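Heads up, one of the protein chains got dropped from this complex, but the rest are sitting where they should.
In this document, chain identifiers A, B and C correspond to the written order of the chains, with residue numbering beginning at 1 in each.
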Amino acid sequence: MKIDKARVLKIYEQLFLLRSYEEKIYFLFLEGVMPGTIHQSQGQEASAVGMLFDLRKEDYITSTHRPAGHCLAKGVSLESMMCEMFAKANGCCKGKGGAMHTGDISVGALPAIAITAGGMPVAVGVGLSCKMRKTDNVVVCFFGDGASNEGAFHESMNAAAIWNLPIIFACENNLYGASTHINMVTKIKDLAERGAAYGIPSEIVDGNDVFAVNEAATRAIERARKGLGPTFLELKTYRRCGHSRNDSCGYRDKTEEKEWYDKDPVKRCKTFIIENGLGTVEDIVEIEKKVTQAIENAVAFAKSSPDPKPEDALENLYF
Amino acid sequence: MKIDKARVLKIYEQLFLLRSYEEKIYFLFLEGVMPGTIHQSQGQEASAVGMLFDLRKEDYITSTHRPAGHCLAKGVSLESMMCEMFAKANGCCKGKGGAMHTGDISVGALPAIAITAGGMPVAVGVGLSCKMRKTDNVVVCFFGDGASNEGAFHESMNAAAIWNLPIIFACENNLYGASTHINMVTKIKDLAERGAAYGIPSEIVDGNDVFAVNEAATRAIERARKGLGPTFLELKTYRRCGHSRNDSCGYRDKTEEKEWYDKDPVKRCKTFIIENGLGTVEDIVEIEKKVTQAIENAVAFAKSSPDPKPEDALENLYF
Amino acid sequence: MSIAEALRMAIQEEMRRDERVFCLGEDIDIEGGFGGAFTVTLGLSKEFGHERILDTPISEIMIAGAAVGAAMTGMIPIADVQYGDFLFCMMDQLADNAAKMTYMSGGTVKVPMVMRAPVGATNRGAQHAQSLEGYFTHIPGLKIICPSTAYDAKGLLKTAIRDQNPVIVFEHKLLYGSKGNRAEKSALSPVGEVPEEEYLIPFGQGVIRREGTDITIVATLLMVYKSMEAASILEKEGISVEVIDPRTLVPFDYDMVIASLKKTSRLMIVEEDTKRNGWGAEVAAQIAEDALYYLDAPIKRVASYDVPMPFAPIMENFVVPSVDRIVDEVRKLIKTEK
Partner (left out) sequence: MSIAEALRMAIQEEMRRDERVFCLGEDIDIEGGFGGAFTVTLGLSKEFGHERILDTPISEIMIAGAAVGAAMTGMIPIADVQYGDFLFCMMDQLADNAAKMTYMSGGTVKVPMVMRAPVGATNRGAQHAQSLEGYFTHIPGLKIICPSTAYDAKGLLKTAIRDQNPVIVFEHKLLYGSKGNRAEKSALSPVGEVPEEEYLIPFGQGVIRREGTDITIVATLLMVYKSMEAASILEKEGISVEVIDPRTLVPFDYDMVIASLKKTSRLMIVEEDTKRNGWGAEVAAQIAEDALYYLDAPIKRVASYDVPMPFAPIMENFVVPSVDRIVDEVRKLIKTEK
């Protein structure tokens, strides 16, 4: 694993950005200044950052109803994300998409698809396109444990396999689909076992260890770029937040929560850095201040940004 | 395996019935007296007969666009089948269903569903019903190799597994989905491998050996009746006919065809009977004459049966 | 009583009455969970157990197909569609199996099942906002109902559960009156009287929510309330609006609408569904075929504009028919003279 100092600090910066962004959104949402609902990703930062840290701008991702981490890690601008959350005209989707559909195709982040597993068949098409256009670009397709029980998952995995598409299927197994524990809705121990049904190599990964995720991602991305086909990564992780808006997670076992909270991916990375002398406490403080400031700026920018006009709703139906 | 003479001869009678019925239909269709199209099952008789020979009337089957063998083997009357093919008012579906939808719920044969894999989720509901009503009835769910790439397959297998439903998933792998060879559309060697993705025990079965199929069926049915859950059987078989109406199978390798034709399940059963002294040539001739006559009678009956009235089309929209 | 409570009570009463009735769906009653996205099934597993309040995987094709199979073989499933939008994921099972089995079998098979689907825009963007009535009124073999009050919700759902055919219930997210975590901002949550004694409401009978003489408005779900509000504003201008809530779309109470038109000679249809080929198109077409001569003015449809639902409340409020828009359109229509 390439652990040079700069790289590791940048990885931490990313993790901290995702965490602070979501915490800020949560706060703003409780304030009541944000419309709709939120599906947040606190606790799952390592999967987004680890998977996407080494992607090129030309590579693609498909995301879900829980897209913030994926989008930020793929390079969607903080301002355009924040503006979208505030339903502003200069949001990454001009205020038309919203929290469940953020994205920016110019940096390879397709607008997120909120239909569970609905982005997977789309990822197949993107992979097909990358291959047909003779590029060596790849697609990281994010989805959850719950999505793995959708028909769309099955059809997509099989198609990617037979056509050897450059797709990395990143299953963020946070143990729950909304309020439903994965063990209630599938009999198998590890979702990674499903890869075999399609002839897709699979790995089980500690989804709260950003470096473990990044290593697995590196292997999978290399396979994909070489035209060796898709890989299925099961990233074991956990939500530190509710499924959506004010969800107190009454359906989760408290000791289970405690165990997982102790594996906080952001803290773990920070500790790793300090303990291995890859950075000083000052470096960390430096980064955190910088990120916090950037988020404050984004919020200020978003608040002062123009609202869309009502009639704008009639624009962009067709390209 | 229980091979008493009477039983074996009855099994042969069934095989011969399915074969002769389809041959007769083919002939009539070429004559042009039958509307629409036909998807026939010559060559796949062993799977229908082997799977269903020991079912009770109270057990259920779901079938496909290729339902004739399944229906006859489950006990749908020859006359009502033939009348449906002739689009008569006294057909098993009153002339409203047609060749792709034959069935008779009174003998446990749900009207066949012609949407590929479309019957599988329905089978889950039937299994659920058998379980919730506290019966020990079972469901045999037929589908093809091509159907195993549909999302409906995935969702159904998983649900049957987690709820331990009394369902036997009978995959008739005849190597082709219409003109498409299974190796073009899935990377795995045996479809049976897919059972593991759901925690469903699977078996690969010689689908052209009626006794092998029946043994596997017996094991699976017993598991199901005991409440031990679903089983996935991959029945390796082959079409001796086109996919539908006049299909010359130009997409099939001729040596492949030859190899499989030599494994004709009807002939194999006949030979087995003679060689093991379970029946004489006379017994066989006797059976074949009887069946042939029954089919002729059914045709005559169907031809002389009343057509539906045009306005009957407006009946039965609601129950 | 809120609509969510009325629906829950209807399910509870029917499950007590008939052990064949059961519920299935995603997150419908996990311990410590939501009781469905809008609390309708909350707590029912306490009385009926998790076999009859069956939490499913996220597998819409299976949910709909399982409902069909169970219904065909002696059970009466009530399937919860977490958001109506997800009906698209089960479309084949509903259109090709649920709706056709009785017919394709020559009337030998019955499919007594209920699909409950929440509709309406609530600032969640295009994939969690659709009103899908128009897709399903187009499918022969289904019955479509859309209760807008607690009284109707209970009476119609009980009728749906006892119907021998597949029924789709469209419920509006802003009318449930869901409580606690699941409460909706800007929800209307009407509270209504529901009698102690049991009652059923037959399909195909609308109600006149407000009598009037100058124009007839036909509206369902949330649009009933917006139309009522518009009506009271218009009253001050001396325009007398009759508001009809058909309550069920298939079957549809054309008699009531035509009787009203004989009086008002003007028709406006208000729907949250997008305009082109929404359910209102069928009502307008049917009236233009059967009652044209009663009309003194064009048939006006006030519906969501033909775009996906935008996220920004400013735009969403523009797309969905507002009280102001209804008022304006009525004024215009009253002015037009034959």
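Of note:
Quick note on the criterion: contacts are C-beta pairs under 8 Å (C-beta built on N, C-alpha and C of every residue); 3 or more make two chains touch, one makes a residue touch a chain.
Here the structure is a predicted model, which is why all the values come from computation and not from measurement.
Note that the undisplayed chain, when the full complex is considered, contacts A, B, C. Residue-wise, the contact with the chain that is not shown comes from C:T137, picked out of C:S59, C:T108, C:T137 or C:S178. Only one of A:V49, A:V126 or A:A170 touches the absent chain when the whole complex is considered: A:V126. Seen from chain A, the chain kept out of the figure touches residues 60, 62, 91-97, 101, 103-106, 110-111, 113, 115, 118, 120-130, 132-133, 151-152, 155-156, 158-159, 162, 315-319.
Mapped onto chain B, contacts with the missing chain fall at residues 35-37, 84, 87-88, 93, 95-101, 113-118, 146-147, 149-151, 177-180, 184-186, 245-252, 307-314, 317.
Take chain C: the residues that touch the chain left off the picture are 85-86, 88-89, 91-92, 95-96, 99-100, 103-104, 125-127, 134-135, 137-138, 140-141, 250, 274, 276-282, 284-290, 292-293, 295, 297-301, 306-308, 310, 338.
Here is the rule we use: only the chains that are shown with their structure count from here on.
Viewed as a network of touching protein chains, the structure reduces to a complete graph with every chain in contact with every other.
In this assembly, B is the chain whose CA centroid lies farthest from the centroid of chain A. Each chain gets a centre from the mean of its Cα atoms; for chain A and chain B, those two points are 46 Å apart.
Residue positions 149-151, 184-186 of chain A each touch two or more of the other chains.
Listed for chain C are residues 56-57, 59-61, each touching two or more other chains.
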